[in-house]
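One structure, pasted below without further comment.
In this view, the complex is presented without one of its protein chains, the others remaining in place.
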């Protein structure tokens, strides 16, 4: 049953399954139809499910999310694609003031099961606005759930769960991992959507990450192991809610934590994790929670992104600094 | 020279001075002209400086900020008003992808001296979208500077400095303090725009806040003093850049820190402050940095805002919890 | 010259069919620019010559005028239905006045009065069918009334006990939307869904003259046109967006906006309930027939302040209001009812009593409206729950309990 497939393909298969099993599921976005999206994540879906289920929209992100809200009010479950991270901002108002708040505004009468897919992050040598990691800008907003898979299997299952969720879910797809393959078993019993997963056990320090940085942290743990350091790697999977219990459990064991994400450190996910875990584990921590992430600067041109993005050395440097306490 | 005036009036006077001294300064926004803005902050300015300097705009926030960018490119220094915090989001794309990034994009050739004024925060019993504190959503974005005055004198001077700045400044006005009066001396030598200020010295614990919460923290310090606790109160004044040196200096003395803001705690300013100060002061802190702020929920209807907003008891509760470590 | 003053000058339509209506056929738009720039009319003269006429069925004096295009839509209307429209307007105005005074008494934090816009709202609201869906702004109290929403439900958000106090699906009447323009996209999406379902329902999206400038409204026009969605865009041009006159939003009549998006626009006398009924019915019929969207511009007037927080004396004079009072929507229907003997003194007296009863009921209901429980902050943030909300709720509970323990802090 299980099949090895790339993450982009896994999401495609998951969307296909959702379209197949629930006639209310719709796919919307720019170029999602014939083209199958610029990353081919929706490849073949319009051909098989028709233009009324897989909808090429006008070039207007606020319009895409706004009409998706209307379709959800009518009983549909739209999965909308934002072509690249940097293009979600025209839709930001609809996401923040409408999509996030309508359930509360209606005292629970209205549900908006809308999934907003955002290919995000860097490492692909792209031009401006194509490599950003804006998850913190959504996590601060109540009413949204924010997830990001790190591998094909999670991508498949988390998409199933996001579509089934009665809450709006912002689903961040780590575009530089689109082509990484993993086993996907469509008959497995998936883990809960908002729970973190220990992807590598360790005793000396915890590395916490999500999306594109999980693989990097695993590599860092490998490298550290060669130096005799035992790192635990946590795939957070969900940014809102954030599985603080899992982080706490790990940190109570390892007593050290480094959080890694591509987004700028300043006001990023690492800040929230550091603040809360320090509060929860004040007497356990042997070092301050350290953060590795982007700088307080616009995402740089492609030839500089290597210096901007967390890499093996920067993660290991933070590990060393933590262990030096 | 110095005159006692309400914060709204101080901002009005500061705008008037800027219009007077620099013909390139413009005021733009909805209802800023004849009406003088819904809070009368621009009262009388159109009458005295004309419709070409004080511009009632169409009802379109993206258009307001987008055309302000164009005017700045032409050499103007627009000060734009967003009528209420919750209405800044239609302009979010222009602020985040254009206003914040054009200086870097142009390798420094282009400067965008635009001030975006946002009356923000709650406590005024308003309807939805009129009481939010979205500063974290801007602070995460490089290229913007974020400030918020807590009193009339700062409001006056920080507006002068914001307009003189060659960088875009988001100027958050604590609307519930608009009517609070303080001495404003138009001939004083103002403190630097991005430096925090110790507004009350203390030895047992540091309370850090900005904008509307500074007054609350001062009241909390008064109350605590009666119980024999000596609290230092820091008015941060600027959220980006954030004066970590000042916080660090205070915490090295008091060894305890509580951060207070109206915005939701989750991914809020307090997270960044807690993370960074914990890193800087790891061996000084006797307690984890605690945060008092809004909950992870949409800003509630007016009759519930008292429970949602930080108040004296909640601040003192956090103080007690910190001191209990 | 402003739009409203010019309209005040010529309240009657002449050539019935084509007044204030634009089609989608490009071939028929003969307007063109001259060969040299200097030939072109200046803005103000263009204004004068382009002042469109309104679809009107009842003059301000209450006289029924013929209209070849729209008469059919009110042809079968009975005296009872006419009295019903009158009753709707009177009760809506009474409710609105009560809310305004409740605000003055401190029972409401704010009120956005619809005074003057009763005909636009009742006419369009009564044109809808039960299975249609309405997306209002924050001022559609009259439409809510037509949809059967209990008016006291509208007061919750203005009192500050909730952010929207009814179930949108009970009456197919969406919650009030405060962020200007947003709801037009929701309406369009909903209409796309109606079309997908193969239903012949339609959708009405309300918005104001100020809202016409928002990008969201333009995007909703694009989506509605491209997907041929069964939606009626109903713009109440009440001449003001808070302190800004309509000319701060557009230099041509708003109904013309539709043409550039490929669907018809029509300007109707927004103080004429019959015309509003007819024009909306026609637009809804188009929508049901699969002919896509229509923009209706109801030319009306905000007789009161923007909200109870507003002071209109700062930006507009009394003359304007006086001119519009002569065109009062309720008065004109009353004149018609009286002249045509469709209503007698008994009817008006009974209605007066009903109005008073409504006022009383509203007053009592508001005063009895309980403050929400403080834990409501944490309710309905998510449909499927959220760990952090649970955690914060628990902390809040413990914190509250600590006061009980200590007997106060």
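A, B and C label the chains in the order they appear, each numbered from 1.
As a working rule, contacts are C-beta pairs under 8 Å (C-beta built on N, C-alpha and C of every residue); 3 or more make two chains touch, one makes a residue touch a chain.
Not measured: the values here are computed from a predicted model.
Enquirer: Which visible chains touch the chain that is not shown?
Expert: A, B, C
Enquirer: Looking at A:16, A:109, A:129 or A:253, which makes contact with the chain not pictured?
Expert: Checking the options A:16, A:109, A:129 or A:253, the one contacting the hidden chain is A:129.
Enquirer: Can you work out which residue in B:42, B:57, B:83 or B:269 touches the chain that's missing from view?
Expert: B:57
Enquirer: Which candidate, C:118, C:140 or C:219, sits in contact with the chain we can't see?
Expert: C:219
Enquirer: Taking the entire complex into account, which one of B:54, B:82 or B:142 touches the absent chain?
Expert: In the full complex, the listed residue that touches the missing chain is B:142.
Enquirer: Touching the missing chain, which residues of chain A?
Expert: The list for chain A reads 30-31, 33-36, 38, 56-60, 62-63, 86-87, 89-90, 125-129, 266, 295-298, 300-304, 307-308, 313-314, 316-317.
Enquirer: Determine and list the chain C residues touching the chain excluded from the picture.
Expert: Where chain C meets the chain not shown: residues 17-18, 21-38, 40-43, 46, 49-52, 68-70, 72, 212-219, 222, 225-226, 228, 247-253, 256-262, 264-266, 282, 285-286, 288-289, 291-292, 294.
Enquirer: Just checking the interface: what residues of chain B touch the absent partner chain?
Expert: That gives, for chain B, the contact residues 52, 57-58, 60, 62-63, 65-76, 90, 93-94, 97-98, 101-111, 142-143, 145, 165-167, 194, 240-245.
Everything below uses one rule, namely that only the chains that are shown with their structure count from here on.
Enquirer: In whole angstrom, how far does the Cα centroid of chain B sit from the Cα centroid of chain C?
Expert: The computed centroid separation for chain B versus chain C comes out at 36 Å.
Enquirer: For chain A and chain C, let me know how many angstrom lie between their CA-based centres, rounded off.
Expert: Chain centres of chain A and chain C, defined by C-alpha means, are spaced 41 Å apart.
Enquirer: Roughly how far is chain A from chain B, centre to centre by C-alpha average, rounded to an integer in Å?
Expert: 31
Enquirer: Quick one: which residues in chain B touch 2 or more of the other chains?
Expert: 62, 86, 89-90, 128-129, 266, 295-298
Enquirer: Going by the contact rule already set, what residues in chain C reach two or more other chains?
Expert: Within chain C, the residues that touch at least two other chains are 162-164, 179, 215-216, 381, 386, 388-389.
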